[in-house]
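A protein chain is absent from this complex, but the other protein chains hold their places.
Labels for the chains are A, B and C, by order of writing; each one numbers its residues from 1.
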Amino acid sequence: MNHPTPEHLKKTARGEPVTLLEAVSEGLFEEMVRDDSVFLMGEDIGVYGGAFKVTRGFLDYFGDLRVIDTPIAEGGFTGAAAGAAHMGLRPVVEMQFMDFISPAYDVLTNYIATSLYRGAGPMPIVVRGPVGGGNRGGPFHSQNVEMAFFHTPGFKIVYPSTAYDAKGLIKAAIRDDNPVIFEEHKALYRAPTLREVLPDEDYIVPLGKARTVREGSDLTLVTYGAMVHKSVEAAKKLEQDDGVGVEIIDLRTLLPLDEDAIVESLKRTGRVLIVHEDTRTGGIAGEIAIRLNERAFEWLDAPILRVTAIDSPVPYAGSLEDYFLPQVEDIVTAGRYLAAY
Amino acid sequence: MNHPTPEHLKKTARGEPVTLLEAVSEGLFEEMVRDDSVFLMGEDIGVYGGAFKVTRGFLDYFGDLRVIDTPIAEGGFTGAAAGAAHMGLRPVVEMQFMDFISPAYDVLTNYIATSLYRGAGPMPIVVRGPVGGGNRGGPFHSQNVEMAFFHTPGFKIVYPSTAYDAKGLIKAAIRDDNPVIFEEHKALYRAPTLREVLPDEDYIVPLGKARTVREGSDLTLVTYGAMVHKSVEAAKKLEQDDGVGVEIIDLRTLLPLDEDAIVESLKRTGRVLIVHEDTRTGGIAGEIAIRLNERAFEWLDAPILRVTAIDSPVPYAGSLEDYFLPQVEDIVTAGRYLAAY
Amino acid sequence: MLSVRPMSDSLIAGLDQTQLLGLYHSLILTRAAEERLEMLQKQDHVTGEIYRSIGQEAGAVGAAFALNRQTDGTGDFVAPTVRAAGALFLFGGELVDFFRQYMGRATGPTEGKETNIHWVDFQKGIMGPVSPLGTMLEVMAGITLSFKVRGESRVGMVFCGDDASSTGAWHEGLNFSAVQRCPLILMVEANQWAFSTATGKNTRVRSFTEKAAGYGIGSESVDGTDVMAVYEAVSGAAKRARAGKGTQMVELRYYRRLGYAKHDPQDYVDPDELAIWVDRDPIDLFERRILEESWAAESVLQKISIRAEEECRLAAEQATGEPAPDGQEAGKGVYTDTITQHPWTRTDGPYRRDSSELDT
Partner (left out) sequence: MLSVRPMSDSLIAGLDQTQLLGLYHSLILTRAAEERLEMLQKQDHVTGEIYRSIGQEAGAVGAAFALNRQTDGTGDFVAPTVRAAGALFLFGGELVDFFRQYMGRATGPTEGKETNIHWVDFQKGIMGPVSPLGTMLEVMAGITLSFKVRGESRVGMVFCGDDASSTGAWHEGLNFSAVQRCPLILMVEANQWAFSTATGKNTRVRSFTEKAAGYGIGSESVDGTDVMAVYEAVSGAAKRARAGKGTQMVELRYYRRLGYAKHDPQDYVDPDELAIWVDRDPIDLFERRILEESWAAESVLQKISIRAEEECRLAAEQATGEPAPDGQEAGKGVYTDTITQHPWTRTDGPYRRDSSELDT
């Protein structure tokens, strides 16, 4: 701890805008400074600072007992995180790409998510890493992983769309006593349009609370992650071209789902469109739809619809991937249809 | 192949009724006789005949090149199944309990489900094994695993509820060129009430087609697996006590989902109740609900509702597990509510 | 007072007579507890599966005895398997909890949510396992990583069946521990069977020490029926682990004398092979040695046996009389903060629009 804070982690202190990636870095850094029990594990996070450089400078500052370069063994080090969490540490595990969380699926779903229930105590673990498509990464460097964990009771799942939220949510995730899957979209990491000046003081964004991105009275659009920004674009178009007022809800936390926020909005608009980048069948839209049936069926003036990626692996070639991913035009079409319903 | 067919696998030939477990055994056996390329891998399936004795007698009959006792390595032998499938074999892999499919999650979702799409050819693999609760097995011997694979494009998922279907579906699954997850409910395996005399000739039950268990005009109840039988009980009660006509659809195949069957029934009844034994959040009910929104919203006279297990691991003690699982009374309550809506 | 003749000045492997008899008591207790379990199952008090460790008791007992067992959260840790109940008891796991767990009692450590030895006590250093094989090696790697990071002189011991070694989790956990030089001791329970499959079908090595070499860790193979030998081997391993020499393996060579679980008639086992191992019963062997070396008189051993039987009887009796959990508890304890279970989980009706709103 004799090292000074690395300059690139002092942007907020200097009042400079930060990217979403820098916001995550700052959040991690501050939590590690605040709480000795927080430590990091992952592949190439130390010397190299992580494949995306989220932890650049951390090794020098915190030393190799708190920033651990692991073998390529996602199951092994995630399991080790569980052991460390048992002993009162608060591990933050990086998956180099979240696609590679799969080898840890067993220990995450069977051990970590069930620990509290089995009487083995809380599991204050964050598993974080880059997700999402649009970067020509092909089938193994582009996945969204929320639905692999959404069905397992015990997890929380977080997926920020702005720098402010990313910092506040990663801090909240680290302080949470439940295991949190934390997804960071690669296309948002360094997006210049997402750079913003963050508050210099310590803040968190509470888990489980959605954010109203914009208000509108004709249609509720529920989304998260990179799709928030495509949805905003679509909403602007719908407003300008069609005079349709679109209310956008950014879920931020997917589990637990802030259904109150959605229900309240639905009660005002009568229409719901869900947009997710993840593939279609078994995506989160289904759960939202049935919860709205349970809680607000009578307010529905139109079917609950969704715009999503198609049901296939993520293809590599740009033309294929663009088709695979939901595009602004798809959202506009769906919104227009619903508004006219 | 010098051995005679084991006596216990000739029940159907003798015109005797078989249990669901015996139906699966017969189906496997017949497919292995019919097609040399079909072979089995799994833990203790050879000498012991499998933890539930589904493959009893197979090793003697087919030899140890076609009935392979594997090391305890679900990922390894499932991956090996993929390699064998590449070479034109048709592996049927047994998970001792389907809960232990988790270590194979990576190879299943990333390799096997994507093979065809990646240009690496079809994957005629069946992964089968016992699932489900009610047997006081606790958190690791009671799970349903459909939702771990439902979201990954490329899989088919099958879950029979009767002996007839079990045999016809396992045969169809083996003949299918896509990877199939095949769930066999432990509580149905030897249930005396499910014993039935099966046709002696070769038959299959096509994947992707639901079955109407009983007709009714007031409510469509969509379910599968062990819940089919609880639903029938509930339907009888609803008919007797409330005069409510419940149409029950047994999905049989969960992926691809036979949405036509559900939509058609809904158009007649105007009401849908989904019943699944699996836990609630992120369960299949959500996908059904949004598909019905997409395809038949205007026919809905009431919200789409669901009766499911609660969102927790499967507890061990009988009192807890009974509470955890959906019960006939829960279905009756929900059905009554919907009918009166 | 217990001794026939005074113990020589030099302790036996560093153990005094009380300790030697403590070992004996643990062996007897393990067997008695598991036999009691069988009775309880026959009487329908246990609904789930039960497991026996007959022939393997010395491995669990000798190993646990070599560690620093505390009840205030400062000692070593152990993750037993179902075949290492002896280690659980030595670490302070209560007999009555053992029975409560198998019987799914509300009063047990997991309040009926989990079964058998799957329970955790951080004060005592007990890390009950989960079913998926290999996982506990990963978890113990993390526990011992925390010892290393904090500079504590503690070790963690994890039992694994020989055939759990085939799992990826075993490999990833052991390798992680090895490269991180975690003070972890892996006890390989080489009982020669994985359920019905011979260990030779799970691995091509004859001794797991050959595997240890592939991880660059220290290892030793020991006769798992000889409680003293196990004690000494594990003492050495623990010393090395505590001295910063990193992860250690101790292989216990013995045999699974009963079926995998109660329902398994083990008709795949060669009776002659089995007979050899029945002759090498760890309790008989230790008893003989105690008497031969005159560490205690037969009457003393008998008293210990009777005491152990009585302990088991009383504990089982107590557990049997206790209540099952209330069903509704099933929904609790999934999250640390309460997350409301959704309406209509059971019988709450979904929301209806107020009639006043209906004209909106």
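Throughout what follows, a contact is a pair of C-beta atoms (placed from the backbone, for glycine too) under 8 Å apart; a residue touches a chain by one contact, two chains touch by 3 or more.
Source: prediction; values computed, not measured.
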Visible chains that the absent chain touches, using the contact criterion stated earlier: A, B, C
Per the touch definition above, residue among B:59, B:84, B:194 or B:338 touching the missing chain: B:84
Candidates C:169, C:227 or C:300 - the one touching the absent chain: C:169
Residues belonging to chain A that touch the chain removed from view: 43-44, 46-48, 51, 69-73, 75-76, 96, 99-100, 102-103, 136-141, 280-281, 303, 305-308, 310-313, 315-324, 330, 333-334, 337
Residue numbers in chain C that touch the chain omitted from display: 166-172, 175, 178-179, 201-205, 210-217
Absent-chain interface as seen on chain B, which is shown: 39, 65-66, 68, 70-71, 73, 75-89, 91, 103, 106-107, 110-111, 114, 116-122, 153-154, 156, 177-178, 208, 256, 291, 293-299
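Basically, only the chains that are shown with their structure count from here on.
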For chain A paired with chain C, centre-to-centre distance based on mean C-alpha positions, whole Å: 39
Cα-centroid distance, chain A relative to chain B, in whole angstrom: 33
For chain C, residues that touch 2 or more chains besides their own: 110, 113-114, 118, 130-132, 168-169, 333-334, 342, 344, 350
Multi-partner residues of chain B (each touching 2 or more other chains): 75, 99, 102-103, 139-140, 281, 303, 305-306, 311-313, 315
